[in-house]
Structures are given as C-alpha cells and as structure tokens.
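Note that one protein chain of the assembly has been removed; the remaining protein chains are unaltered in position.
This part shows chain A:
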C-alpha cells in the first residue's frame, strides 16, 4: 500500500485526539492536516522502527502544542467559581471532613486496564470536564508537558495550575466511579 494511503488511514484517529485536546473542530482539523502534510512531505523521516501511528501521534503532539501556543489568549481558564467543584466536594465529603460514602473498591486494576470499554469511559469522562480544565489536564497527561511549560504556555501561576489539575482529577475519579465501577449489573 502506498505511504499516502497508510498515513491517510490514521486520519480519523488523529482527529479524535486533536478534538479531545483542542476542543475546537476547526483547530483540530488544522492540526491534523498539518500533521498529515508534514508526514507526507518527509516520508523518509519515518524509519519504520516505531508504528506509523505512534510516529504520526508524535507529530500531532507538536502541532497541538503549536496551536495552543498561538491561541494562548483564547484558552483562558474558567473563573474559579461556578465550575461545580464546590458542589462535587460537598457530595463526596461531609462537613466534618469524613467521606459521605466510603470510596468503593475499584477491584482488580488489570481487569479495568485490559478493557477497551474502560478506556472509552475514561475518554468520555475527560470530554465531560470543562474545556479549559480538560486542556490543562491533557497538556499534562497526554502531551506530558512539565508544570513549568504549561504555566508558561497558558500564562498560569503554579498555584492556579495545581488547582485546575486537582479539580480535574477529582471529577475524573467521580466520573469513573459512577460510570465504570458502579455500572448497574444486568437485570
């Protein structure tokens, strides 16, 4: 199969990831188009040692970071209030600092990690984060940028960054708890 077709086959996959990261269809299309162009213009850069998709995702990450960089002003964080974090905390903890309900045993991690459905739910949960919070979280967990880099890119203070990551993690935990670990058993 010609290299162009091989590369094009991964387009929808790359687009899904770019959308998740950028929360903007037009930007995601751009990032993916640039990724495909970069790949097709330098096929010799693919040495075949890694999988083609791994290589493409590597290029896409750079394009996503470029986009975040140039759109810096458009990715301002939500205001501290009104993102529902206080409500979530009140659900999980009682006023005296005890858990409202003891955390569930999530069971065997290997079972979850071996399940494709688990990762579909994980992605859904990330999608349900407020967009700016998701962006910060994904810059850390998916793009693997350092705290310093994220603060610089988004003009955040470290404190603000940690607050956003903290809230994102609490929400994701809650979402997974609800949608994976407490799935009602079949009737």
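Here is the rule we go by: a residue touches a chain if its C-beta (ideal position, glycine included) is under 8 Å from a C-beta of that chain, and two chains touch if they have at least 3 such contacts; residues count from 1.
In this text, contacts and distances are computed from a predicted model.
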item: "Na+/H+ antiporter subunit D", "Probable sugar-binding periplasmic protein", "Zf-HC2 domain-containing protein" or "Acetyl-CoA C-acetyltransferase" - which is the UniProt name of the missing chain; value: "Zf-HC2 domain-containing protein"
item: Contact with the hidden chain (one of A:9, A:25 or A:87); value: A:9
item: In chain A, positions touching the absent partner; value: 9-10, 13, 17, 50-51, 53-55, 57-58, 89, 92-93, 96-99, 102-106, 109, 112-113, 118-119, 122-123, 140-142, 144, 147, 162, 165-166, 169-170, 172-173, 176-177
